[in-house]
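With one protein chain removed, the remaining protein chains of the complex are shown where they sit.
A, B and C are the chain letters, set down in written order, and residue numbers restart from 1 in every chain.
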């Protein structure tokens, strides 16, 4: 599964994107955030306040309970500030 | 005092403008409309439904009770349809 | 703080160029965050309208648009406000009216342009008559109750 990061989430984690294999018990968005937080210092810093982190599954906005089982690309980013 | 007419008020009265002397007892907008109505067929047709007629005194919108004693130019016209 | 607004009002027979008007407002400035422009056009959905004629009250048209502009810029933080209203004869597709509002903030710019259009419709001394493709000529357009309601909401 491909993970992509944007803005300060990208900066704190330190990479733009990565391909990972998830454990079987990580099946939805909030489980993914909890699991990622433990992957190291950068992840912990990026996901410290995980309630502000926005997630998109295959380029559509997703909610905490949404399934990620069939996702190809999951994006993590801060609240948007375009326009 | 100069009176100017626009749109179908102008067409029904049959002239663009005129200069008139008002009797002393015609001192506000609604008295003017009542007085004008009796000046002939065109005036009667133009002012038949005098509640829809809009009046401007010296190029500012006026209400029925507004004094016309010091007016230089009074305009009569239908509801506006610009824009 | 937003400096006092510049209000520009023109009543003219000639067409206007939205791009030129917009550039005049934003050129060389660094403090404008939002520009909302409204263009009202002569419209004919059903193919029945040959032309529109717009009569106006010279002098009052200009001063009434100026008053609407002042009421607008008193109410919202507007940096620049332009109003151009044409008169004369129009065919479908022609520009009739232009309102441009510039502000640091988008909602103020939207509200200002919308407010000006609502009051322009009900208060600016312009009258439309239509010439139809079936040869029927000269009937005056009736004022719409919705236009009064639109102005009343402010």
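By definition in this document, a residue touches a chain if its C-beta (ideal position, glycine included) is under 8 Å from a C-beta of that chain, and two chains touch if they have at least 3 such contacts.
Please read these numbers as outputs of a predicted model, since none were measured by experiment.
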item: Left-out chain, listing which of the shown chains it touches; value: A, C
item: Sole residue of C:7, C:132 or C:150 that reaches the chain not shown, by the stated touch rule; value: C:150
item: Positions on chain C contacted by the hidden chain, ascending; value: 17-19, 22, 26, 28-41, 43-45, 47, 92-93, 104, 106-107, 109-110, 113-114, 117, 150
item: Residue ranges of chain A at the interface with the undisplayed chain; value: 4, 6-8, 56, 59-61, 75, 77-83
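Basically, only the chains that are shown with their structure count from here on.
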item: Chain centre separation in whole Å, for chain C relative to chain B (CA means); value: 26
item: Sequence positions of chain A contacting 2 or more other chains; value: none
item: Residues of chain C touching at least two other chains; value: none
